[in-house]
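Missing here: one protein chain of the complex. Every other protein chain is in place.
Letters A and B mark the chains in the order given here, with residues in each chain numbered from 1 onward.
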Amino acid sequence: MNRTVLLFLLFIIMFAFSCEQNTNSIVVYTTVDQVFSEPVLKEFEKETGIKVKAVYDTEETKSTGILNRLIAEKDNPQCDVFWSGDPLRTAVLKNKNILYSYTSKAAEGIDMVFKDKDNYWTGFSARARVLIYNKDLLKDDDVPQSIFDLTDKKYKAKVAIANPLFGTTTFHFAALFSVIGDERAKLFLDSLKANDIVIASSNGDVKRRVVKGEVYCGLTDTDDANEAIKESANIGVVFLDQKGIGSLIMPNTVSLIKKAKVSDNAKKLFDYLLSEDTEIALAKSCAQMPLHKGVKLPKGVLSLDNIKPMNIDYNKTAGKLENIQGYLKAWVEDK
Amino acid sequence: MQSIMSIIKLKNISHWYSDNRVLDNLNLEIEKNKITYILGSSGSGKTTILRLIAGLEVPDKGEIYIQNIKVSETNKIIVTPDKRQLGYIFQDLALWPHLTVYENISFSLKNMNKSEIEGEVKGILSLFGLDDYLQKFPHQLSGGQQQMVAIARALALKPKILLMDEPLASLDVKSKRKILDYIVSIKEKYDLTIVYVTHDHREAFAIADNIVVINEGKIQESGTAEKIKNSTNDFVKYFIEW
Partner (left out) sequence: MLYTIVLLPVLFLLVLPVLNIVVLTFFDSNLSESIASMSTDLFMLLLKSLAISGIVAFISTFIGIVLGFSLYKSDIKYRNVFRLLILIPLFISPYILAVAWKDISVLIFDIDTSLFKKTYSFIGMILVHSTIYSPLSILIIGSALSNISKQMEESALLIGGFKDMFFKILLPLIRPSIITSFVLILIFSISEFSVPAFLGIRVFTTEIFTQFSAFYNHNLAMLQSLLLIFICVFLLVSERKRISNSVFLSIGTRGKEVKLYSSRKIVIFSYIILSFTIVFTVFVPLSILVYQSFRTGTSKFMEALSLLLPTISDSTLLAILGSIISVFIGFVAAYYSEVLNKKLMNLMLLILFAIPSTIFGIALIKFYNNSILNFIYSSFGILIIGYVGKYSFISTKLIGNSIKQIPKSLEEAAVIQGIGFFKRIRKIIVPLVLPSIFASFIINFLFCFGDLGISIMVYPPGTEIMPIKVFTIMANAPESLTSSMALIVFLVTILLISLLFFIFKKIIAKYNVNY
């Protein structure tokens, strides 16, 4: 009896401290939802034989885990490649001096707009900010076509956005501030508040509320919109401001982490993520729009060519964010 | 009293619980092979005396000798409780509730093989008329039987001294009488010195060789039952009236 107990304990202690020492491997941290990122990484493993050890997190929790982990690990980075769902968080890391500047051949087909000017990050496959609405609750004529329509009385207390302190919503607001100027943006936010806008805990929560009919419509990302359509037949999607300032386009970004020695394997994955194959895979799995020109798109996926993008400088917008964050916090809390 | 005869000696013992002084410069000698009763009202420090003798409490001042060996001194235990060759019957008996009568008694037997232990335990238990209760748990026994088990357990290691802290307080007169008789007989059989603590002077008068009356941590009177009965000490007179 006692011996079995001891053996059992020994076994689980060994299990606890056993760690695979595989030299032909790399560590990836990604904030892109596991359902979509994992298949891409698995494919890379299969093609190259390089083992990918991933740490996943989710936008749903504002990626607290990964970002804070990267910051805390700064003095002895574990991570080789950081794959982010948006350029914003990458900008935070760039400011904290955690990234490594790298120019990839694979990125040649991608527009300069979607790259960091110092090459700390490179964008690929993009999502857009869109409006989703519940067709049972809004007639075609009533569907907002501009973000500025949302201050209209007829949508009072029936529009949802995610908490603008986090994630892509922050980025959206920062973009607005840089496009229409601080003063107009603040006026707009104040009238949103006056119109009792509903602040949800995340983009996923916005989706949920629209699908359930708690609100008429809400701002969210294309991947959430895509899921909403899969879940419910009565969801419509609108790219806002196509006649005005345009819709916000948010690329994924990939960066290398600054280390004593940045491995070749890391660069291989970097290149792989920027390849057309990856963009096609992501277009298929979550309707992301490829940034390489002329990629053959699966049916039903929009191309960047069909959308009027919001004209912003991604580098500057990330900087803008730091200026308005205090204001946004006050705005949320005052609700 | 001649110190050659005394097996336990407390010298200038004082003891506090935080700022409550319980024993005040107490000097006490216990005669060998006698039954000594320590008599006092509750809260007078009787239990504390037993605990000091047993080494469960460290004296704040003074010295304690057992068989002429210094076992405790100010703030120090020199000989640990298990080396003092004594048995202790606690006020609450302290039978281990999750062990059977057999296990309670065999628990401390060491350096013996299984059949030796069995013989030993059975021997003790039959002496106390508990043969039928080997596999019972303490709570399945009557109060008197529990006392017997506690005494049997204390005697299993053949101690020289038995310290008893009011173990019979809750018994009826008849059972009490029976156990007291046992105590006298085992004293003879085991060649024991017994220190017995109680607030019941009639019990003391019935079987004590010596009686020590204490109050508020000080000895009021000590000697034979006769001496106590004729004491002129106010407290003693008052105490044995009841």
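Rule of thumb we're sticking to: contacts are C-beta pairs under 8 Å (C-beta built on N, C-alpha and C of every residue); 3 or more make two chains touch, one makes a residue touch a chain.
These numbers come from a predicted model, not from an experiment.
**Student:** From the list B:L93, B:A169 or B:I207, which touches the chain that is not on show?
**Tutor:** Touches the omitted chain: B:L93.
**Student:** I'm checking contacts with the chain that's been left out. Which of A:V113, A:L165, A:I180 or A:V238 qualifies?
**Tutor:** A:L165
**Student:** Just the residue numbers, please: which parts of chain B touch the chain that's not shown?
**Tutor:** Here the touching residues of chain B are 54, 56, 81-84, 86-88, 90-100, 107-108, 110, 137-140, 143, 146, 153, 156-157.
**Student:** Would you write out the residues of chain A that touch the absent chain, in ascending order?
**Tutor:** Per the touch rule, chain A residues meeting the hidden chain are 9, 12-13, 15-20, 25, 27-29, 33-36, 51-65, 67-69, 71-73, 75-76, 78-79, 92, 96, 157, 165-166, 170, 196, 199-202, 204-205, 208, 212, 214, 223-224, 227, 230-231, 286, 325, 329, 333.
The rule we apply is simple: only the chains that are shown with their structure count from here on.
**Student:** If you average the CA atoms of chain A and of chain B, how many Å lie between those two points?
**Tutor:** Computed from C-alpha means, the inter-chain centre distance equals 78 Å.
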